[in-house]
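And now, chain A:
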Amino acid sequence: MSLLRLDGVTVRFGERAALDAVDLEVAEHETVCVLGPSGSGKSTLLRVVAGLQRADAGRVFLSGNDQGGVPTHRREVGLMFQDHQLFPQRDVGGNVGFGLRMRKTGRAEAERRVAELLDMVGLPGAQRRSVAALSGGEQQRVALARALAPRPRLLMLDEPLGQLDRSLRERLVVELRELFGRLGTTVLAVTHDQGEAFALADRVVVMRDGRIAQAGTSLEVWQRPASEFVARFLGFDNVVEATVSGERADTVWGKVPVPAGTPEGRRRLLVRPAGVRLAPVVDGLPCTVTGRTFRGDHVVVLLRPADGPELEAACGLRDAPDVGDRVGVVFRADDVVVLGGS
Partner candidate 1 sequence: MVLDRPEVDVTGKPPQGPRTASGRSRQHLRRTAVRLGLMAVPLAFFGVFFAYPVTAIVSRGLKDGGHWQFGRVGEVVIDPAIGHVLWFTTWQALASTALTLALALPGAYVFARFDFPGKQLLRAVVTVPFVLPTVVVGSAFLALLGRGGLLDELWGVRLDTTVWAILLAHVFFNYAVVVRTVGGLWAQLDPRQEEAARVLGAGRLAAWRRVTLPALTPAVAAAALMVFLFTFTSFGVVQILGGPRYSTLEVEIYQQTAQLLDLPTAAVLTLVQFVAVAVLLVVHGRTVRRRESALKLVDAARTARRPRGAAQWALLGSVLAVVALLVLVPLVVLTLRSFDGPDGYGLAFYRALASAGDNGGTFVVAPLEAIGNSLAYALAATGIAVVVGGLAAAALTRRAGRLVRGFDALLMLPLGTSAVTVGFGFLITLDEPPLDLRTSWILVPLAQALVGVPFVVRTMLPVLRAVDARLREAAAVLGASPLRAWREVDLPLVGRALAVAAGFAFAVSLGEFGATVFIARPDSPTLPVAVARLLGRPGELNYGQAMALSTILMLVCAAALLVLERVRTDRSGEF
Partner candidate 2 sequence: MNTNLRRALGAAAAVALGLPALAACGSGGSEAADGGKTVTLVSHDSFQVSDGVLKEFEKQSGYTVKVLKSGDAGTAVNQAILSAKHPQGDVFFGVDNTLLSRALDKDLFTPYEAKGLDRVPKALQADAAQHRVTPIDSGDICVNYDRAYFADHKLAPPQSFDDLIKPEYKNLLVTENSATSSPGLAFQLGSIAKYGDDGWQDYWKKLKANGVEVVDGWEQAYNQRFSGSAAGRKTKGDKPLVVSYASSPPAEVMDVKPEPKEAPTGVATGTCFRQIEFAGLLSGAKNTEGGKALIDFLLSKKFQEDMPLTMFVNPAAQDAALPGLFTKYGAKVTDPATLAPEKIAKNRDQWIKAWSSIVLK
């Protein structure tokens, strides 16, 4: 039985539906990341589960029980707010221990647990510090410890690493994943950052305009974006109109190989940058290099063909051509994805 189940949940703000008949399940000990651009309804989803927002239709089940009419404070979920919302008038220990006090945990037990959690998030002995004096990263950790303290059956994170700088973010993602694995916490997180989502989650749910655009394991979504929206949201822009016949597809870029078993007819194709290989001009689609972006271990090269949309290719640091060079382009079937829907 899944720990969390959403059944046709709809939330409207006036005419606009922030959530539109959303179905979602989260299994016990699973980490699910909801991914989507801002305004896609991610945060509303968390608020509905927490009981902070009423659903206009549909139901929310936790451990199989309908949560209709159950107020927030009885739902036993944890929620880490985007901007932490630490209580300014309480010190670190007071914040972390808040949920324990609400559950009438004994004083000694609560103190022990607070100390343990602060150790766990890397802030040992910070009980008496004022929250106003903490750095962003430290506030983050306190907020996490506070949310974990009452051992919620479901921990929800709203943009958990949103305001942190890049290196801290990357380190924390790893720490969090390790922590959740160790504690066996069930996690529902929302983020707009694909990297964060894929690094953290067992499963990823991509949302668009209040609907679920795609759900699957990180690998599935990454390898097989279900739609052009998902593809573009993941950062893939090599999308083109194609007519598939057999193992070939006709596009403005010329013939592109497609994986075997692709249904025939008019389709939209995605070619991942890794599947765009550079060759001598005469051996492929002739393009002009219009830009180069360094991505650490590789370079993304922007290519303009004679006709059709521009292309991105990923190549090794040493092989990257200069801006203005003329190159030929060939496509690798493994990296071609046929997109569904819009």
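Keep this in mind: a residue touches a chain if its C-beta (ideal position, glycine included) is under 8 Å from a C-beta of that chain, and two chains touch if they have at least 3 such contacts; residues count from 1.
The set was built so that all candidates are chains of the complex that A comes from, given by their letters.
Note that the structure is predicted; figures quoted are calculated from it, not measured.
Touch between chain A and the candidates 1 or 2 in this complex is found for 1 only. Residues 7-8, 10, 50-52, 54-59, 62-63, 65-79, 81, 85, 87-90, 98-99, 102-103, 146-147, 150 of chain A are the ones that touch candidate 1 when the two sit in their complex.
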